[in-house]
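For this depiction, one protein chain was excluded, whereas all remaining protein chains were kept in their positions.
Just so it is clear, A, B, C and D label the chains in written order, and each chain counts residues from 1 on its own.
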Amino acid sequence: MTHSQSILEIEQLAVSYDAIKAVKGISLHVKQGEIVALIGTNGSGKTSTLHSISGLHKHNQGVIKFEGKDITKLEPHKIVAAGISQVPEGRGVLGDLTVMENMMLGSYVRKDKKNIAQDLQSMFQLFPRLAERKKQLAGTMSGGEQQMLAIARALMARPKLLLLDEPSMGLAPIIVKEIFQAIKTINKDGVSILLVEQNANMALSAADRGYVMETGSIVVEDRAENLRNNDIVKSVYLGIST
Amino acid sequence: MKRTVLTFIIAALLLVLPLLLGQVSDFWLHVVIMIGVFSILSMGLNVIIGYAGQFALGHAAFYGIGAYTAALLLIHYNLSFWLVLPIAAVITGFFGFLLGTPVIRLRGDYLGIVTLGFGEIVRLIFVNWIDVTRGPMGLPGIPAPELFGFTFSGKIEFYYLILVLVVITYIVINRIVHSGIGLNMLTIREDERLAESIGIRPNKYKIMAFTIGAFFAGIAGAFWAAYISYVSPDAFRYMDSVNILAMVILGGSGNLAGSILGASILVITPELLRYVSEYRMLLLGLAIVLMMIFKPTGFWGEKHRKLNFYGKARKGEGK
Amino acid sequence: SNNSGTESKSDTLRIGLAAPISGTQAQYGQAFKNGAELAAAQINEAGGIDGKQVQIVVEDDKGDSNEAVNVANKFVSDKSILAVVGHFNSSATLATAPVYNKNKIVEISPSSSAPGVTNAGDYTYRVITTDAFQADYLADWSQELGYSKVALIYEQSDFGIGLLDVYKQSAAENNIEIAAAEAYNPGDKDFSTILTKIKAAQPDAIFIGGFYNEAALIAQQAQKLDLNVDFIGVDSLYSEALLELGKESVEGFKLIGFFYPGGDNEKATQFAEQYQASYNSKPDTYAAYAYVATSLVIEAIKEQGADRESIKTFLDQVKDYEGATGVLSFDENGDVVTVPSKLKIENGEFVLFE
Amino acid sequence: MLLQQITNGLTIGMIYALIALGYTMVYGILKIVNFAHGDIYMVGSFLGLFFLKELHVPLYVAFIFSAIVTAVIGITIERTAYRPLRKADRIVPLISALGVSTFLISVAQLIWGTEMRPFPTTFGSKTYTVGTVTVSEIQILILVLSCILMIGLQLFVKKTKVGTAMRATSISLTNAALLGINTNRMISLAFAIGSALAACAGIMVGIYYNAVYPTMGYMAGINAFTAAVLGGIGSIPGAMLGGVLLGLVEALSGAYISTQYKSVISFAILIIVLLIRPSGILGKKEINKV
Partner (left out) sequence: MENVLELQQVSVKFGGLVALNQVDLTVKRGEILAIIGPNGAGKTTLFNIMTGIYQPTSGQVLYKNQKINKLKPYKRVDLGIARTFQNTRLLKSMTVLENVLVAHQEVNKETVFASIFSSKSMQQKRQTIVQECMDKLEMVGLADKAEQLAGSLPYGEQRLLEIARALATGCELLLLDEPAAGMNQSEKRELIKKILQLSKQYHIEILLIEHDIQMIMEISDRIVVLNYGQKIAEGTPQEIQNDPQVIQAYLGGEVD
């Protein structure tokens, strides 16, 4: 199947670590302007999928296309330059650099220097805590603060596609709400989003479509509102006993 | 079962080796003896580096302390070699303890440079403390060991002696690293802060590693002094420390058999390369780089680490 | 495993050469190799010995006693090696002496001048005089030169310390005051600290108890510090490199020389010419010593046959052998007995003093 | 005498510092101790000699050419000997570096011979005497150029985008790559800069001592490593401070205590400093947040 308006298209992706087959030939796509949620149990291969998209893990089979171009073999930094940013699992802030330096590196690949300052301001508006702590070393920030930084930093790249790996992890409920609000806003500005989440409730209420992964395979694919009524999803991910 | 057979074959080979080599040349017997000496050194260093994860660049100093202690005791006090050997080991071990105690606060390369500095200080003391060590002139005329009135005169006797020492070293260190001590050392190597928060005292194990490593270096040193019958400071330089380090890494840090393999490779290769004279060091350099590129975790790296802390408690170990 | 007395069966006569071919002393090893190989080449050109070619088997001991013992073991267990020329460092010679002596093979060192080598064994010889001899000689000379205050810069090695000890003693006998005695470690290249200290002591001359490379650095750095005194030294300074590296700063150096081409020793002049022709450079003391040592072994084989033991017999009987480093004999300890020349540097060249 | 000794110490110290800077550059980014750094410095020095002697270029051109060629050599070494080991334990490249070091020394010996070579320039030998202190032209050059290079480097690393990207690379290759940083290029750059600095140091030392030889990198490497650690490895001003301090300690302990034991004394001081400040004088403390 082809999706002419797809920004990201994955076909038959298989990922393995030595003997372990983490992803077993999945296909998925994200359309231009869409928010797609990818949910799944622990170890089902979500992170592995994201790592393959951003080029961090290379021992794959299958094809990954971004805006119609094959990016399967590109190096990570070229993939970022092409317009894909990732908020990695476990935040991945650069601990020995300050908050500000982390933010500035977010815009490393940008060509439009003019708007950087402005974007920085809007990030600080979104996360006032970061504005307070510009000079603090990122490694000494609290877990949640680091999560905020990771998200803000990824957005500084003005990506066309944003990959989020469990952005709500470790965040206080009030911040989670804000972040999902922000995700929607960013999306409205034209950024497509692939969202990996354990907080399925939030993820599915923000997303247009969703995929459910189990042990390396996609088991369900549907529109988000349908998924919320899917029995498996309800019992496993939403904690609603059926 | 297969293992027992293999062990048996190796043991038999090692026992008749001097007879085989004796036919070829004394030189190769000497090379094998040197492998033995360096095996002991690298197994000891492996405890410090491979298990406790402490970057130490001064192992030759311990080797030197062992050699000088033994030489001085043998020359001046006429003690029996069999008494001198353990004394040298204990004294060297004590130096390991002395060094370990202050420096355990340091990490990584900071520790590396301090141990390097320690090594240089020890060597410079050998060079400059002329009244005792005769400085650069070295100490000649170290008497050979005697056993039941029989004096060690040929290489064969020394071969069997080093064989016994290597086997003892292997067994002892093997037991230590596969005990709770070894596990705790590995934990410290991986994550010292974590080790603390699960109840492990990093300092205790780091000092222990230094002491054990130094103890066995003392054995190697004492043997060397008796075997060569001469010691001088130029055998215990920084490059010698680095060489022992290379043996540990090349063989596979965190694996004792690997250390023996590493010692064998790095003792034999330069000797083999003697045939290419001028290009010897050039090829040795290339060989080291290539070996590391093709075997980044050493020949028998971590993966071969036996998980036998719990021995037969759990069957079907391995992957 | 006693190999002495075994006749070599091959058509080449093999002589071992143990020298620091790599490592920080590689340059001396190179000089050894050149000198020894030249001696072999000459006899081979002349048809060899009884039709057999002489081959120099070079082994690298890195100047390290560990490696030296490996090399010694390699040589002794190779039955075709008739004798060994080497080692460079006294510590290497001392470390290997038990191996050679036990296996009854001659080791003849071109350069190990430490006093300890005297008692190293019956099979250990050397063609260089001991440090004691040279230092003593130099002290007498210092008095003749009218120095009353001499400073010493010596290498912290068997060599340097040996020189220091004897010179100090003989200086006292000659009423020379030791203004300062400063050691440096092998490998040091910065002498400004030492020289600044010595400058403050205001000596008449500085005795350099080290090698020519360091001597050149010392002279240059002294010049940069505006320290103008005489420099004296032993034969270890004799090298073209001293002139090249030191340039005008080494002008006026006074040193003891055994090897001095262009003087009345024809052998030396010849050797220098042949060396120049073969290697396109001027030989230093160590090349000459290695040449002499090798020539002696070749002479022995020529006279007494290709046999380990008879080489020793020959050496014990050598009397007034005329070589590139002077006329020499061996005493009962295998130490050389010979007479040096006094040299100085004038207009960028070594010339006879007087 | 004291002032003269301080001048001597300062000069040696600046040389240590300059080599240490290269060390710190490479260490800062890859966290490996590049044991071959001292030998790269030696190669740089020989190249300078080659350009001066064989091609008869002016001194400053020799500096530039040698720096460029040495940088290329540095990059090549990284590609061939270190890059394949990127995923291995940090100690592994150390051994590979040892191989490179052995290799470089023997190549130099094969090409240039084992003898010490004089440096064919008359620059630098002029001396100035101020009071009791004598200073040579080359000492002044060493002091000035080292300071300029250090300040330039510090500004580059701390203030520029590329510099920040280099630091990011040094913290985490993966996370830096995720920001679009070409980490391989950053590493190559660090090697290039480190090697070029070593080449500059090599030429200046060549002029200062008027001697170049294949094993000159050995002691220089150890001293620079010591200097880098003393000042706090990874820190540029630290390398500078460490170098100068080491030079001064050596000169003053040599002058007033004992020349035999001057290395003992400087190592002893290093150990004491590290026991008080385990990450060196200007080194950053490890972040201790869980």
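Rule of thumb we're sticking to: a contact is a pair of C-beta atoms (placed from the backbone, for glycine too) under 8 Å apart; a residue touches a chain by one contact, two chains touch by 3 or more.
Since the model is a prediction, treat every value here as computed from it, not as a measurement.
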For the chain left off this view, which of B:A56, B:I200 or B:A287 is in contact with it?
-> B:I200
Contacts from chain B to the absent chain lie at residues 172, 175-176, 178-181, 183-184, 186-187, 190-191, 193-201, 208, 212, 302, 307, 309-311, 313-314, 317-319
Interface residues of chain A toward the undisplayed chain are 17, 20, 39, 41-44, 47, 89-90, 129, 136, 140-145, 147-148, 166, 169-178, 198, 200, 235-239
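To be clear about the criterion, only the chains that are shown with their structure count from here on.
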Judged by C-alpha centres, the chain sitting nearest the middle of the protein is D
Whole-Å gap separating chain B and chain C, where each centre is the average of the chain's CA atoms | 36
What residues in chain A touch two or more of the other chains?
-> none
On chain B, where are the residues touching two or more other chains?
-> 124, 127-128, 278, 280-281
Work through the pairs of chains, note which ones touch, and then classify the graph as line, ring, star, complete or other.
-> other
Chain D partner, complex, touching residues on chain B are 49, 55, 102-103, 105-110, 112-114, 116-118, 120-121, 124-125, 127-128, 193, 197, 238, 242, 245-246, 249-250, 253, 278-282, 284-290, 292-293, 296-298
Residues of chain D touching chain B in the complex = 27, 33, 35, 80-81, 84-85, 87-96, 98-107, 110, 222, 225-226, 229, 233, 260-261, 263-264, 267-268, 270-271, 274-275, 278-280, 286, 288, 290
Touching residues on chain A, where the partner in the complex is chain D | 54-56, 75-77, 80-81, 85-86, 88, 92-97, 101, 104-106, 108-109, 137, 139-140, 153, 157
